[in-house]
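Input: one structure, supplied below.
Omission of a single protein chain aside, the complex is shown with its protein chains in their original locations.
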Amino acid sequence: MLEVTTINKWPHYRDRFVQLVIYLLVFLVSAVFAWILFDLARGGLTHLSWEFLIESPRDAGRAGGIGSVLVSTLLILLVALTAALPLAWTTAALLAEYVPTTSQFGVTVRFSLQVLAGVPSIVFGLFGNAFFSVYLGLGFSILSGGLTLACMLLPILVSTAEAGLRAVPQSYRLSAAALGMSRTATLFHLLLPVAAPTLAAGLLLGIGRAIAETAALLFTSGYVDRMPGSLLDSGRALALHIFDLSMNVPGGDTPAYASALVLVVLLLCINMLAMKLAYGLQRRKIMTT
Amino acid sequence: MFQSVQNDALTCWVLRAGAVISALVMLLILAFLLIESWPVLDQITPARFFTDTSWHPIEGTYNLTPMLSGTLLASMGALLLAIPLGITSALFIVFYAPTHLALPYKRMIELLAGIPSVVFGFWGLTTLVPLINQLHPPGASLLAAILVLTLMILPTITLTTYSALKAVPSEFLHNAAALGLSRWGMIHGIAFPAARSGIVAGVILAAGRAIGETMAVLMVAGNVVQHPEGLFDPIRTLAANIALEMAYAMGDHRAVLFVSGLLLMLLVMVLSAMASKIGKNQYA
Partner (left out) sequence: MNQTDNNRENPFTLGPLQMGPACCDPQPVIQVENLSLQYDGKTALDNVTLDIYRGCITALIGPSGCGKTSFLSAINRLTDLIPECKVQGCIRVDGRNIYEPTHNVQALRRQIGMVFQKPTPFPLSIRRNITLPLREHGITQRTQVETITEQVLSDVGLWDEVCDRLDTAALSLSGGQQQRLCIARALALNPQILLMDEPCSALDPIASGVVEDLICRLRGRYTIVIVTHNLAQARRIANYAAFFWVKERAGQLVEFGRCQHIFESPTHELTAAYVNGARG
């Protein structure tokens, strides 16, 4: 009898032990996350001010602010989205609505996008440099940086939009067809509005990726930190600014901290908004079923 | 009536054109990497990338092995740390966390995934490197690269493991619980085997990310071209090498950098093809 109870106790102790280990490791991960945020906040908050956000950098970034850098970042982002969104959303609509999942065409497009999603950003940088900057003659410019980013964003925009369209219940398509609506009208008036929250969430994730990107912009949009005059000017992105300040500018750590803080806060906000949209969609789906 | 039918055909063609262009981006990238690396691939036998005496591209010696070993060591080290951490994180979210902690912790991991590599690099440079320097100079080292990479691929492993565990049919777990299995017995005996292929696919994806990561490693690894002899030796990875030398590379040197880019891309392509193949076998 005694023996039986001791055997039964063993899984219990093992359970306890595993639980302890898991809680410890989770605590470790959370602590490191908090440590990073705390470090950035401590290093950057004192330097952060309204002037820092709107002034152009002076003395290689040691003084002044990040105004022109923010403008360049925004312009690069706009170029990237203008180029990538129409392509991505048409591709997603085609993959989700018009071609069967198993068709050769669909499989090929999907495979190519999947490979694209895995390509390291430095390779995008090489390609952007060779194709946009040199071959098309755009030089080191916001335009070539933005177009390089557009290639990078394609996979994530397509996959989120396709998932969003596929999540629209099939019954809507059948009902719309039974009412004699054409597929185009169904797509524009019904499916896209219903999938809008996911499309928006994907868009925000794409924006997050774009403003976090450094390596792909190193040799495409360049380092110049003055206010860009046109899309053909070189412009320094925020992430690149942080890299340059910390690696190439002695004494640039404090503005680097402040810039990193700005970037991280911006990204946290964008990503939280994206999650909220995606989460809201899930909740609504539960309510209607 | 007929107009709307024509509209449908028109829409279909517009969408098709978009999709074709999207698919062509991939080919365009491959083509340009090949064109740019052709001058070197044409003249030099690939074996020279492994047998040359050293990496002195200006003098025409192109030994890539120190960079390759640096890349592989850093990635393997990071995987070694990130796999247990990531899997326990996913277990915590799915099985162990009280409800009010599971979602916040998952959100935190998702936010961690959104932190840019340059910020990880910057944090590593200003916080980790001085710490390691106190332990064993110079600080910028293989160890620093491993630690920063671990943080960067942890979310990938956690989130893929999470979805693989979530996809395990709950009847399995209910039945296991009804048979009186302990929690760990249930996870170890039922959940892991059922989710295995999904977890493996996630780990392979994470490996791809680690190999291709540039900025964070560039900032903390020291960037000395050498075969490291210990954790505290500085290293240079393939990706960091491209970022460092591209700015001034000319002629054959530039072409060699494109060759290493091509190499990186092929590595990642093989890994992602493996991941998708394994992921497809996943229990549905």
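Which chain is which? They are A and B, in the order written, and residues in each are numbered from 1.
Going forward, contacts are C-beta pairs under 8 Å (C-beta built on N, C-alpha and C of every residue); 3 or more make two chains touch, one makes a residue touch a chain.
From a predicted model like this one, the values you see are computed outputs, not experimental measurements.
When the whole complex is considered, the residue among A:R16, A:R58, A:H189 or A:K276 that touches the unshown chain is A:H189.
Summary of contacts with the chain left out: across A:A117, A:V134 or A:M181, the touching residue is A:M181. Mapped onto chain A, the interface with the missing chain covers residues 100, 169, 171-182, 185, 189-190, 193-194, 287-288.
Here is the rule we go by: only the chains that are shown with their structure count from here on.
Separation between the centroids of chain A and chain B, computed from CA atoms only, is 16 Å. For chain A in complex with chain B, the residues that touch the partner chain are 11-12, 14-15, 18-19, 21-23, 25-26, 28-30, 32-33, 35-36, 39-40, 43, 86-91, 93-95, 98, 105, 108-109, 112-127, 129-131, 135, 151, 154, 158, 182-185, 187, 208, 211-215, 218-219, 239-240, 242-243, 246-247, 253, 256-257, 260, 263-264, 267-268, 270-272, 275.
Listing the residues of chain B that touch chain A in their complex gives 4-5, 7-8, 10-12, 14-23, 25-29, 32-33, 35-36, 84-85, 88-89, 91-92, 96-97, 105, 107-112, 114-123, 125-127, 151, 154, 181-185, 205, 208, 211-215, 218-219, 239, 242-243, 246-247, 257-258, 261, 264-265, 268-269, 271-273, 276.
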